[in-house]
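Just one protein chain is left out here, and the rest sit where they should.
Up next, chain A:
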Amino acid sequence: MNHTEENVYDALAEADHEGRWAYGAGFDETVVEVTAPAPEGVDRDDLAAYCLMLGDDALVASQRLSEWATNAPELEEEVALANIALDLLGQARMLLSRAGHLGAAERFRTDATAAALSDEDVLAYFRDDRFFRNVTLTEADLGDFGRTMAWILVFSSWRLALMTELRGSADPVLAAVAAKAVPELAYQREYAAGWVVRLGDGTAYSHERMQAGLDDVWPFVPELFLPHPVETRLVEAGVAVDPAALKASVDGDLAQVLPVATLTEPTRPAVGLVGGRGGRDGVHTEALGRVLAVMQSLARAHPGATW
């Protein structure tokens, strides 16, 4: 069979016997590591919940960043933001697949979801906001370009510190996802740090907007370092990273960037916790509902649709 002689549309149909998904992964190759059993002595539900936490952080952050498509100030920055969103989506897909393999998707599979949907699609499109485990920083409004850069700087510094440690996880999937994520996140952090310095140490007006953006992101920072009971149990099992231990690294990055950017560390109080519960418990800010409405409406209106 000579591939070059085929009609290009035939090749598409051949690749996906039932057409392409109108949304979601459209990707059914087995990721070898995802199907590994939970390591011995590790609670399966805890591991699934932890994969959801880290996967939802990446998924919601990716969805937020993709809002910049067609809206960025310059084409280069639009491409940059889309690329960062894509990197995070890749991490999210592996982690949600892993959570699904450990059973997290089953309760969300209903008659309304097409039976053929992958676990990752069920988890992304058919879960309501109270079942999302992301930290509330990731769902926060990105505001203007300056605020977005502050947001990426904080998020990538934190996630880079987390993934750096997670490379040693006892769970092979987490370790593998982390090993891939580290160089990508380091690149994202460098990009955001460059812009924070450029805008902070730019004109009086850009400085003002950059400081305001950092101020707006600040209330979401303390939650990043609060350990959830699931995390605490998995830290003992050698699977998870203690978020409290990441603070020094994030503080170190910010202490390097903020003075060069002539920005001051904000003093705004933390938000995001209700009775001690935050995003990791499914207690979210109002913003997540709107993010999910955009992300999920097509899939829910037409479950299993193809084109």
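Quick notes on this structure:
We adopt the following convention: a contact is a pair of C-beta atoms (placed from the backbone, for glycine too) under 8 Å apart; a residue touches a chain by one contact, two chains touch by 3 or more; residues count from 1.
To be clear about the criterion, contacts and distances are computed from a predicted model.
Entry comment: the absent subunit's protein name, as recorded by UniProt, is "1,2-phenylacetyl-CoA epoxidase subunit PaaD", drawn from "1,2-phenylacetyl-CoA epoxidase subunit PaaD", "GntR family transcriptional regulator", "Sporulation protein YlmC with PRC-barrel domain" or "Carbohydrate ABC transporter ATP-binding protein (CUT1 family)". Here the missing chain is touched by one residue of A:Ala176, A:Ala240 or A:Leu263, and it is A:Ala176.
When the omitted chain is restored, the residue from A:Asp45, A:Asp144 or A:Glu190 that touches it is A:Glu190.
Touch with the chain that is not drawn comes from one residue among A:Met94, A:Ala150 or A:Leu224, which is A:Met94.
Chain A meets the missing chain through residues 1, 3, 11, 14-15, 26-27, 29-33, 76, 79-80, 82-84, 86-91, 93-94, 157, 160-161, 164, 167, 172-173, 175-177, 179-184, 186-187, 189-191, 193-194, 197, 249, 253, 256-257, 260.
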